[in-house]
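Report on the structure given below.
One protein chain is absent from this view; the other protein chains keep their places.
Read from first to last, the chains carry the letters A, B and C; within each, the first residue is number 1.
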Amino acid sequence: MTLVLRYHEARSRALFRELDANPSLLLLGGAVALPFNPDDGLLERYADRILWPPISEFATAAAAIGAAMAGLRTLVPISTSSFMFYGWAPIVNEAPNVRYLSGGTVSAPVAFHVMAGSRRGGAAQHEHTPQAMLHNVPGLRVLAPATPADVDAAVHGALTGDDPTVIVDNVRLAEFEGPLGSSPADIRLPTLLRDGSDVLIVSYSLMVQQALLAAGLLANQGIAAAVLDVAQLAPLPHAELLAATERHDTVLFVDESRAAGSPASHMLARVVQARPRVTARLLCTLDAPAPFAPALVDAIVPGPAQIAAEVRALLGR
Amino acid sequence: MTLVLRYHEARSRALFRELDANPSLLLLGGAVALPFNPDDGLLERYADRILWPPISEFATAAAAIGAAMAGLRTLVPISTSSFMFYGWAPIVNEAPNVRYLSGGTVSAPVAFHVMAGSRRGGAAQHEHTPQAMLHNVPGLRVLAPATPADVDAAVHGALTGDDPTVIVDNVRLAEFEGPLGSSPADIRLPTLLRDGSDVLIVSYSLMVQQALLAAGLLANQGIAAAVLDVAQLAPLPHAELLAATERHDTVLFVDESRAAGSPASHMLARVVQARPRVTARLLCTLDAPAPFAPALVDAIVPGPAQIAAEVRALLGR
Amino acid sequence: MTGPDRLRRLAAMLRARRFDETLIANAALVTGVFHVSIGHEGVAAALAGARRASDLIMLNHRNHGALAAIGTDLEVCYREILGRDGGPQRGRAGSLHLADAARGVPYTSAMVAGGVALAVGMALAKQRLGREGIVFACFGDGAMGEGAMYESLNLAALWALPLVFVCESNASADRDGSRANVLQAARTLTGLADVHQIPATSVDGGDPEAMARTMDDAVAAVRGGGGPRFIEARLQPWPGNAAFLPRLVTGELDLSDAERPGAAGAWSAADPVLAEARALLRDGVALADLLVLDRSVRASVERAFASAAGAPSAPDSVAMSGVWAP
Partner (left out) sequence: MTGPDRLRRLAAMLRARRFDETLIANAALVTGVFHVSIGHEGVAAALAGARRASDLIMLNHRNHGALAAIGTDLEVCYREILGRDGGPQRGRAGSLHLADAARGVPYTSAMVAGGVALAVGMALAKQRLGREGIVFACFGDGAMGEGAMYESLNLAALWALPLVFVCESNASADRDGSRANVLQAARTLTGLADVHQIPATSVDGGDPEAMARTMDDAVAAVRGGGGPRFIEARLQPWPGNAAFLPRLVTGELDLSDAERPGAAGAWSAADPVLAEARALLRDGVALADLLVLDRSVRASVERAFASAAGAPSAPDSVAMSGVWAP
């Protein structure tokens, strides 16, 4: 019997499991589910495992990295992803250098959790997609789960792996349901969530769920769309990505990031380099800061209808 | 008679010209040419136009942005590009929002200058390519000059335009020579620096100079390589890029950034989307932090020999 | 202060309060989070009283009260908060980024301490360009945790900038009183400005008269070229902010409570609007006059809301306009 959970339930379950498995694991702040997702009781249940820092993102991020070097693993719930820009220097220019500069003798296994993407109503300063910057940093591991199984694997990978890791989460994933295996999956492996021979849609995080909805719309129109979920954005699993895309000659890459620098543009480049005859297209959020009004957000962020329309355009149907 | 200058001479000339043209233009710090390029006398000549801040990159960057909103234009010489990570939040999450949030009634015309890329000996914390992050930010203008004419246009554009602008410079460009027009060129337009029918190499900043050297090597081997210089990375001039690449069916995109998130991967995606039958390839710095030893840097950063080899591989010759 | 001036101050505070109350009553129409200024009206009124047309003001995520107090068009604010077309922002900004360039609020950052550092630059512009006016930076106690605040204090002091730091401190006090609050190791928040040789004053922000006096003194010093000043306005945390979205747990303000000392609970005792009303009553103004004023404020606030709620959304194209210079 497979366990089926909502995304937010799977996230809490994974987090509690890791907290129980590693009694010294410390949280620097507690805003993982809260304030935007249902309260999972983390704050009461693990009150003694949470240290609440002042609003000091730089020192908090750096402290987490320093603690990791000294043997204390922490998870830093940064909440809205843009707050991490205040702690950008340690995250992109300290943590990822530790292993390299020490020749592998020292590591900084620390995990950051951020809520990225358009949650609606966050506006220009609260709806970023920092993965489009983070995946450029060698030494950082960037995980962007889309499903309950993904988030289970991402939390496990981030809290037991040996790399500084950022979990790029999305508030709007909370209610999506999905099956979980008996143990956490390998987050590095792309997952084919739906098969279909006409087109392959490659994506990650919330856009995978939007792609699945689009695939449903397309099926009604006689178009069979496959959906591939690539949850580890950095280091990008090249070989696995190529293997998973090789049966399709038409591939749409969908990303909530703006196109310039997007993980999708990098995946597209990798795929067309290896297979020059593929017809590839990119569908991203348009080049504007996040507007406040939901209707305006819908005008720039891809949803199922836009994805389906793009597929039809790509197939000429 | 065309004026031919070295890159660093053209940069100083442009900067002095803009300082003379706008008497209220203020520099927050003075490390444009210094410490890595020849002293151009800026510090003595314009001593009263330079305000030296403490080592406070956040407040300095933010102050420059706030000053811009209040009518005072500044240039912030950040020196090594990674120092800007300390001021990342205002640069990527204040400046680019000003125009948008005000509906175009307020703007933040401020310029940042950074030295990016591997200067040799800088090691993991001093040899970044922040353009791979910055070009993802709608509202920021990102300029990465390669030639004396480019830097002339970039300095002019940054110090007279109405967008917050980052000039992504490179210490190793200093001695390259080139012609200057009678007035600054339009930095938005890609420039074909060398023509050739077999292959087109698209790049920016230092890698353009490396591509020109590679084209020379290739010419000796009977391969005619064209070199296109795209100096404005954001907003990327799509139409102009497509027009400038349309005569070539084989295109190599070269970038000193790591591939994931690189401007080159974005350009590649744009080109192959528009022209699916193009054979495109990406040549980037390999996925590691910058090592210290020059020999190790040469093992990961593309140079003329690697570019030429990649072209040959692409053409199967 | 003269009677009409004080009535004007109460009017500014009422505008702020009634604006937020009406919004909370209609919270279901708002997308996402918003922050209200209930309890901060004394600071808002002091700011409105001290500012001149040439000044610039940097607010933060909690900006409604100050805007209402300085006279920003409330219908434009409501339209923006509801994501409707109307003002120059046209639904792109929302509550977090309300602004009013015509009244010296060109841009509002919602990042903690983000606006403070921007304000340093605005003050630098005033100074270098020899322009009239000074700059106000309003921020919360939480901003004192950010390194950006420290850097800003240092720059402002080093460069002797015409800048008033206004800390709206609504944090609960530290248990044993040895620290400014539970997230600050410093004994006082003013100490953190003082160490940079910025004259700093702590004042009861729930007492609008004291607040205004402190503000006026600081502003006079800054206008006189004395460099930056720092004000800590100590505010009672309004209990309605405890939840994710503000809730009117204290009920709507009833100005007649000003005549019923002790009638209401702890909040009424701390409410700056009631404090101001009480002071006016003490000065001999009649409650009836205050109620007339309140009714007119309420009516105009409600008209503004009704009109905003009926306004259309901006067309989709607005989402893509104003990103880069044309």
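Operating definition for what follows: contacts are C-beta pairs under 8 Å (C-beta built on N, C-alpha and C of every residue); 3 or more make two chains touch, one makes a residue touch a chain.
In this text, all values refer to a predicted model and were calculated from it rather than measured experimentally.
Though it is not drawn, the left-out chain touches A, B, C in the full complex.
The omitted chain makes contact with just one of the residues C:A186, C:L245 or C:A311: C:A186.
Only one of C:F19, C:F34, C:Y150 or C:W324 touches the chain withheld from this view, namely C:Y150.
Which of A:D163, A:D198 or A:D229 touches the hidden chain is settled by the complete complex: it is A:D163. When the omitted chain is restored, the residue from A:V32, A:A64 or A:A214 that touches it is A:A64.
Touching the omitted chain from subunit A are residues 24, 26, 51, 53-54, 56, 58-60, 62-72, 74, 89-90, 93-94, 97-107, 138-139, 141, 161-163, 235. Interface with the hidden chain, as seen from subunit C, comprises residues 145-151, 153-154, 157-158, 178-179, 183-187, 191-192, 194-198. Where subunit B meets the missing chain, the touching residues are 35, 52-59, 82-83, 86, 119-126, 286-289, 291-297, 299-300.
The rule is short, and it goes like this: only the chains that are shown with their structure count from here on.
Taken pairwise by the contact criterion, the protein chains are fully connected, each one touching every other. Centroid distances built from C-alpha atoms place C farthest away from subunit A.
Central chain by Cα centroid: A, whose mean Cα position is closest to the mean of all protein Cα atoms. If you average the Cα atoms of subunit B and of subunit C, the two centres end up 42 Å apart. One finds 37 Å separating the Cα centroids of subunit A and subunit C. Looking at subunit A, residues 82, 86, 123-125, 287-289, 291 sit in touch with two or more other chains. Annotation for subunit C: residues 92-93, 97, 109, 111, 114, 147-148, 323 touch two or more other chains.
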